[in-house]
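Down below is the structure, laid out as structure tokens.
Removed from the display is one protein chain of the complex; every other protein chain stays in position.
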Amino acid sequence: MKGLVYNGPRDVRIAEVSDPRIEKETDVLVKITTTNICGSDLHMYEGRTSVEKGKVLGHENLGQVIAVGKAVERVKVGDWVCLPFNIACGFCKNCEQGMTQACLNANPGSAGAAYGYAEMGPYNGGQAELLRVPYADFNCLVLPPDAIEKQNDYVMLADIWPTGWHATELAGVKTGDSVVVYGAGPVGLLAAYSALIKGAGDVMVVDRHPDRLKLAEQIGAIPIDDTKEDPVETVMKLTKGEGADRGCECVGWQCHDHGGHEVPNDTMNKLVRSVRATGALGVVGVFMPEDPKAQDPLMKHGQIAFDFGAFFSKNLRMGSGQTPVKAYNRLLSRLIESGKAKPSFLVSHELSLEQAPDAYKHFDARENGWTKVVLKPAA
Amino acid sequence: MKGLVYNGPRDVRIAEVSDPRIEKETDVLVKITTTNICGSDLHMYEGRTSVEKGKVLGHENLGQVIAVGKAVERVKVGDWVCLPFNIACGFCKNCEQGMTQACLNANPGSAGAAYGYAEMGPYNGGQAELLRVPYADFNCLVLPPDAIEKQNDYVMLADIWPTGWHATELAGVKTGDSVVVYGAGPVGLLAAYSALIKGAGDVMVVDRHPDRLKLAEQIGAIPIDDTKEDPVETVMKLTKGEGADRGCECVGWQCHDHGGHEVPNDTMNKLVRSVRATGALGVVGVFMPEDPKAQDPLMKHGQIAFDFGAFFSKNLRMGSGQTPVKAYNRLLSRLIESGKAKPSFLVSHELSLEQAPDAYKHFDARENGWTKVVLKPAA
Amino acid sequence: MKGLVYNGPRDVRIAEVSDPRIEKETDVLVKITTTNICGSDLHMYEGRTSVEKGKVLGHENLGQVIAVGKAVERVKVGDWVCLPFNIACGFCKNCEQGMTQACLNANPGSAGAAYGYAEMGPYNGGQAELLRVPYADFNCLVLPPDAIEKQNDYVMLADIWPTGWHATELAGVKTGDSVVVYGAGPVGLLAAYSALIKGAGDVMVVDRHPDRLKLAEQIGAIPIDDTKEDPVETVMKLTKGEGADRGCECVGWQCHDHGGHEVPNDTMNKLVRSVRATGALGVVGVFMPEDPKAQDPLMKHGQIAFDFGAFFSKNLRMGSGQTPVKAYNRLLSRLIESGKAKPSFLVSHELSLEQAPDAYKHFDARENGWTKVVLKPAA
Partner (left out) sequence: MKGLVYNGPRDVRIAEVSDPRIEKETDVLVKITTTNICGSDLHMYEGRTSVEKGKVLGHENLGQVIAVGKAVERVKVGDWVCLPFNIACGFCKNCEQGMTQACLNANPGSAGAAYGYAEMGPYNGGQAELLRVPYADFNCLVLPPDAIEKQNDYVMLADIWPTGWHATELAGVKTGDSVVVYGAGPVGLLAAYSALIKGAGDVMVVDRHPDRLKLAEQIGAIPIDDTKEDPVETVMKLTKGEGADRGCECVGWQCHDHGGHEVPNDTMNKLVRSVRATGALGVVGVFMPEDPKAQDPLMKHGQIAFDFGAFFSKNLRMGSGQTPVKAYNRLLSRLIESGKAKPSFLVSHELSLEQAPDAYKHFDARENGWTKVVLKPAA
């Protein structure tokens, strides 16, 4: 089959790779009809990770089941399914507590596995014609009948909507809360969208890309352009000097200043200043445990210069890390099915698999208008 | 009356100060019979804060009510009371949500007030014969009849036991959890004690003072001497390579290495390494928003070099800050009353008010055996 | 001043009563500009309670402060305030845990107090020109500047919106949940409105009054007319045979069958059948601990024949009782202020105080179109 493989920094290609097959009785095979390029794919694309050459990328996957292992009971050939990017066994200590992002079996020796991702196990990704799905009864979200027409909505359940939603859960967003979100990429926009669905009050989104800020405004958030105003001051003004009740970090360690230099602690310290005493932060932007290529000397060892004194004095709380997709994807799918949510508002480009290498280039450059790329391998 | 006043770095004295009086109808006056020296008093004693000269110190106070304002309804003259170190109004946005540590009225312009403390409002402390207690119906914990004999137990409800308890709440300690506590000072010991009362599994306490480690062992915790073994490795070994479920920071920014140098990020980064993926941290050791006298250049600005990449990769959560004493003091008092808890196990010295300046000296030097000093002003 | 007083079953009158005054230093006096007739006032009106003759009724009150006691610190003369119907001290064991509906001091010997209500303490109500508000710093919700124009919205914060909201909290309504609400009176409608604000999926409302069902539909809920269809069957059909995730009881013990006979267990047992296994119920419709005049023999002693076996087999949970208004009124006021909510959609009649006795008559008869009556005493 054809798949998009990593071939080195800023070098991804469409290649012929061997077809995946049922390896365990609990596997299924899925023909991929919709798969996204994720912002975190760019970490690998840019050569900032240890991902091996030849790996098929792609962890936001949706398609139709074409084969099932003998022990698969719930999932049937012909089912339309969306696959959580976390691969989880369903029966380890962490999975049984709902923390599928830290499965202890899917990638032995580590907590957590994923499709097509650096250091997340031997699994190929879904930017390809076919995908092997392990522990399929546990991992597959079987979609309702409207899935065929709404693939661009449901595919957001593989990662970025549950990730944005998780940011608001970690931050404890409740009805009426004011919320500030740093980052208006796809995850940041869906964090804001999640907060609004939960009935939050003012939802403020900080970024500097006009196309993204415009989308923030369209969904009902307040856009803050940090090239034009100090975001902390603006948040303070909008919250009558209190600070926001809740804050979400949706940028990660590659945060840049206006001059293009990486300032890994920028968003975190601004969040600490933007959120009111007793508030809480949800951090879903990726921070690496080490990054030898980082410009910032602390970040080489996975550290940031964090305003911990202010964090403590304000009695803040913080949660971080990958989302446990299965904790949220079922409830979010209901919102799509009922027409109450339409996360495909993000999609800027719908392309063929062959166009993927070119799309990586544009998306990596954060070109204006390249918000979210959806690929259609089986089309 | 006599009170212990701050007169400059490492200089506290017993002085004649004007008697406190009922200033508002909601005040009461308390004759102080038992008051502690707290580890956080040493921050002021060492000249590391902006506390003003002439301030009476002391925020762990217990005594008998001798006068009540006209609007006081619940508290009566003659009642024995323990006073939460947080002074709180009871009716601001934060107080009404139980976050009395961040009261917006008791120290206008700031979130949170306390007796006898730097930057926590104009209130004198209780290392003195008398104390004015504002918002008395809200702030006083009226004690049961056994209070007179058990003053050394009940006084621990003013601060350190609720602080230790809060560490375990922030860390989400539940029955069966393994817990690591960094710091075996009074707060760390009471964090361990709290975890054990909650039915935690292995509770490991890291410190280097033999007297404190011995107390940890006496209450049923596992002492870890970090001068003899690497605490992270020991925790890993004791938890079968997983890491502890929960971690508590009970040291703060003045953490020292074995050579006596301050290493403000030491305990936090060791906690991140000691706690298992998906675990949580409770941070109650004090970190200052700025400390111009700090040895560490980042800490001058209230920052630490924090292992944020590891924190993120392990999906950790963290809560921090002062405890809301009122959230816990009532339930903890029941444990004392029923004989199920006896936090006075900490007390190493019971002294008169006059002996307080000398006690500060010994306690500040962390002399062996000086675990907790209780003063008896009214004796 | 003038006030509406209870004079016996189905007999309320406008009478001259003595002006309230500051009785304690913590009181304020409020000139009432907006006050509602509540469905629970009808329990007293119909003579089903022990309310004493001469009592001024009215527990949903809003107005402007005209006098403050000496110990009042936060509330100022001139402030616009909405008063929670629960009168609470703010410092008893229950209040300090946020359970102001069960204050132990405001009505000694009982848990809970209210304005103008049977067996809820000696307090007159606000269907009058003036109202005395005890523990004013704790009880007053000071309103934002838009309060004068939006009085019909903010007055709903005194009782019925927090009551409807509480139903959804007790039932654990979360985003995406399907919810069934029995009763489309003002509380039931606001329970449905609350569920929708929280992002619930299908919200189904059961009633038989066309005007109320129409309002349910207007706010986005699914109306179910139980004179035309079996509500349990309809809920099952709409939830694909599963049952609703959550259920709210907003009718109470005076539930009638189509023939007009009281069937006190009707809604509760239908809820048990309508909600899916592992679901939860929130019960805010009033059930009396005894009602000698009840038609149902069990209900005379406060009992109902409850389908407890089904409740148990389905692993259901249930919470009940009065709402703690202060737990919710601040957050709900933000939704009004920001324009995200407009609970005045309920208001069918805006009348003078003099018209109140006549309004009781129409409202008690559940006449078509009499959804919610707002009185304007100070106009």
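For clarity, chains are labelled A, B and C in written order, and residue numbers in each chain start from 1.
By definition in this document, a contact is a pair of C-beta atoms (placed from the backbone, for glycine too) under 8 Å apart; a residue touches a chain by one contact, two chains touch by 3 or more.
The structure presented is a predicted model; accordingly, all values stated were derived computationally and were not measured.
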Chain not shown, its touching partners among those shown: A, B, C
Message: Touching the hidden chain in the complete assembly: which of C:Tyr6, C:Trp253 or C:Tyr328 does that?
response: C:Trp253
- prompt: Which of A:Lys70, A:Lys214 or A:Lys237 touches the chain that is not shown?
  reply: A:Lys70
Touch criterion as defined above, residue of C:Ile66, C:Ile148 or C:Ala310 at the omitted chain: C:Ala310
Statement: Cross-chain touch to the chain not pictured, restricted to C:Val286, C:Val325 or C:Val373, is C:Val286
Message: Tell me which stretches of chain A touch the chain missing from the display.
response: 24-26, 69-71, 73-74, 89-93, 96-98, 105, 137-138, 326, 330
- line: Note that chain C touches the chain not displayed via residues 94, 97, 99, 101-102, 111-112, 170, 253, 264, 268, 277-278, 283, 286-291, 298-299, 301-322
Task: Name every residue on chain B in touch with the hidden partner chain.
output: 174-177, 197-199, 201-202, 330-332, 334-335, 338, 340
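Throughout what follows, only the chains that are shown with their structure count from here on.
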Query: Using the average of all C-alpha atoms in each chain as its centre, how far is it in Å between chain B and chain C?
result: 43
Field: Residue list for chain C, restricted to those that touch at least two other chains
entry: 330
